[in-house]
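Complex shown without one protein chain; remaining protein chains in place.
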Amino acid sequence: MPLLELDSVVVAYGKVEALRGLTLQVEEGEIIALLGSNGAGKSTTLRAISGLVEPRSGSLRFADRALARLGPESIVRLGIAHVPEGRRVFPGLTVRENIVLGASNRRRAPKAEVAADLERMFATFPELRPFADALGWTLSGGQQQMVAIARGLMSRPRLLMLDEPSLGLAPLVVQQVFRVIADIRANGTTVLLVEQNAHMALSIADRGYVLETGRLVIQGKPAELWNNEDVRAAYLGGRVTSAA
Amino acid sequence: MSGVSAPPTALAELAARRERRGWILFAVAAIATLVLPLAVPLQAYHLNILMQASTYAIAVFGLTIVLGYAGQINLAQAAFFGIGAYSVALGTATYAMSFWVALAIGTAFAAVAGAALGLTSLRLGGHYLAMVTISFQTILSLVLANWVSFTRGPDGVTGIHRPSIFGHAIADSSHYLVLCIVALYIVGYLVWRLGHSRLGRSMQAVRDNELAAGVVGVNAYATKVIAFTLSAVLGGFGGGLFAGGFAYVSPDQFSFNESVVFLTMALLGGVRSPFGAALGTALLILLPESLRFLKAVYLAVYGCAVILIMVFMPEGIWGSFSALKRRLRPVRSVVDDVVPPLPLTARTAHAGDATLLEVSSLSKHFGGLKAVDQVSFTVRANTVHALIGPNGSGKTTLLNVLSGIYVPTGGEMNFEGRSITRLKPHERAANGIGRTFQNIRLFAAMSVIDNVIVGAQRRGNDVEGGDAGRRNLALAALGFVGLASRALDSVQGLSYGHQRLVEIARALAGNPRMLLLDEPGAGLNHHEKQELVGLLKRLRGHGLTIFIIDHDMNLVEQLADHITVLNFGRRIADGAPAEVLRHPEVIKAYLGEEAHRAVA
Partner (left out) sequence: MGIALQLLFTGLGVGSIYALVALGFVLIYRATNVVNFAQGDFAMLGAFAMVVLCIDIGIPYGVGIAITIVAMAVIGALFNLGVYYPLRHRSFLPVIISTIGASILLENGVLAAYGPRPQSLPGMFETQGFSVGPVFFDSQYLLIVGVGILLFGLQYLFFEHTILGKKMQATSQDKEMASLLGIPVATMIMLTFVYSAVLGGIAGILVAPILFVSVSMGSSIALKAFAASIIGGFGDVRGAIVGGLALGVVETFGAAYISVPYKDAFAFLVLFFFLLVRPQGIFGEKISEKA
């Protein structure tokens, strides 16, 4: 039974249908890439799963529990962590404080346990240690992305959802981020990865789904997707031969 | 330009018929209320109530303008009321001026004070305006109570003289009431007319979406200041009449509490219409009189009422009533109509390489972040020029700099040979640059055609025939996008695709020479996008230059004559679509590293 199951999910913002009936599954232990150009509905998919928007119709199930009408605070307690687009590190709090707040869903966790997890994060992201007491707004994009991911991991999720982690980052930093993502899966956390950068995403994913204007157009293994004309066209056009 | 003199449309006839009906109702009501005090002998007590109601209503009309039309808060209306009242009081009692002169002076003082307050605080956010008006109110109350040598302090001013007309003194209270009612009707009519005028539409546009209003050509700051000043003028005028009616004024009649009372009257009745203002005033003056046993708690009830109105009935009584009426009676659509042609369609594309927009080394930094970094490109006249790039590449920032919403950190922009680098958004619109937004920014409380007329009324757009001419131009623009039949609908009832078209029509009504489109395809389905492509091609065919951002490569490929690509705020490619879309840097920016070979 899949860990996460979406069935014909429709999400609308007012009059705009952002998702027009999306169906997908994520098995435990996979890295799933959700691809597509801007406006395809990728972020909306994550927001529907984490409870930030309420779908108009369709069902979402996580570990065989329905997610309907649960707010974000309940859903993160079920084991889904959402690292949203733009990193959204709390600008007025330090790196340490940001990461520790990631454990807010674990209500009765003893402080020692949280402290141990914090140490583990600094071990995973050693370049953050010297900045432990730096305020969020002073960090570079790459550092903020590390903090955001660490913060997401502190909730000890079964499913980690990352929205465009490579956005605005230099290529070397992007590679680093993706190495971390691969490690996360190696440690047993399932990952749902939304990306515009198809190459990086497909290089670590087990399977991928490609969205276009709110609908699923193709799914499959990375190799199949990469060589598929429709996928390229979704990003770069090319279906039309002339521009007259 | 635009000689859009079309045969009378059903739209115009509808408007004319409604106006005739309005006049009849107005005349009947006016005569009835004017005859009443003269025909029926009223006790002094009732006369006072009615005088208070009519003069208060004039002040509340002021709130209709500043809050209802322009959406700005004014918590000092009682102060302006007090300025007018004390001018008449001191003018006639201390300085032996004629009533009319004192009234004029009072109104002028109120206008100056209102303009001064508006000019200083309308650049900042709404909280500041609220704060400044309350401060002004407080200071004025202090002055009235403490400057005893001038204002006679807490004792107040007695012996206020009433006016005379052509030598006949209006001493009798019932005659004075007639004067107040005449003033009420005249002011009410003018306020109503304002709502349907060019200035009124500008105010409502600022209220509904200040950013879009600016981009479409409305000078938002000036409009707000005018609205605020008019509000002060009406406050002062009403106050002056009030003083003449009651022959006694004292500082505690013009405190912050009274400002709140005015506000509550406006909100209860419905702040967006003078009918609502009059209704609210009548209710809140007449009702407490019948509920006099509540006198001790009536202000507490006011407070509670304000909260409840905001939560449950924000449109006020009249507003909710109008909304209901609109829902029950479906709007007549303008079918069978001769829709005039858009002036643009008289032109044809011209060959040639004229440069329309020249962007040189444009930069926009936010602190340390270089959102746009030394970007240069040229837009040629009568082309579709597309700007593409991955998410976060700086496209929208660049477009915002082009429209004047952001001030560039460096670089220059020249449009038709003139520098536009320092121009504000409404000034760019005045120069012939139109724009639409990615998240559609229509004026939600206005009808489809009114939205488009705001576009038509931009400065520099010479349209013959004043308002009627602009209306025809708006109809023509709607006709071009295929929505003429929906002209009278409220924009909120339209589908997303249609709202997008109305936004385009609004820009077209300004007769732009360049159109900036921010992701016009966003949120449209495939069919709607193809229609959009057709529309834009037609526009290009008529000589319009289009600058477009979009993510849909199909759409871009079908339309673009020239593409500029951004990544990390820098230009990485610029040229014809065929070469740009195969450029290795561009492919890398979108898809990542070089083509990944399939590994089984």
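Brief remarks follow.
Going by the order they are written in, the chains are A and B; count residues from 1 in each one.
Operating definition for what follows: a contact is a pair of C-beta atoms (placed from the backbone, for glycine too) under 8 Å apart; a residue touches a chain by one contact, two chains touch by 3 or more.
Fair warning: this is a prediction, and the values are worked out from it, not measured in the lab.
Touch with the chain that is not drawn comes from one residue among A:Ser50, A:Ser166, A:Asn197 or A:Thr213, which is A:Ser50. Contact with the chain that does not appear here is found for just one residue of B:Ser98, B:Thr120 or B:Thr158, B:Thr120. Although one chain is not drawn, the whole complex shows that of B:Thr64, B:Ser202, B:Asn400 or B:Thr436 it is B:Asn400 that touches it. Residue-wise, the contact with the chain that is not shown comes from B:Pro314, picked out of B:Gly22, B:Pro314, B:Gly541 or B:Gly575. Within the whole complex, the absent chain has one touching residue among B:Ile49, B:Leu211 or B:Ala468, and that is B:Leu211. Residues of chain B that touch the chain left out of the display are 71, 73, 75, 120-121, 124-128, 130-132, 134-136, 138-139, 142-143, 146, 210-211, 256-257, 260, 263-264, 267, 296-307, 310-311, 314, 400, 405-406. Against the chain not shown here, chain A presents residues 50, 52, 71-73, 76-77, 81-82, 84, 88, 90-93, 97, 100-102, 104-106, 151, 155.
By definition in this document, only the chains that are shown with their structure count from here on.
The centroid of the Cα atoms in chain A and the matching centroid in chain B are 41 Å apart. Note for the complex: chain B touches chain A at residues 390-392, 495-496, 499, 519, 522-523, 525-526, 551-554, 556-561, 568, 577-578, 581, 586-587, 590-593, 596, 598-600. Contact residues of chain A toward chain B in the complex are 14-16, 18, 37-39, 164, 167-168, 196-200, 202-203, 213, 223, 226-227, 232-240, 243.
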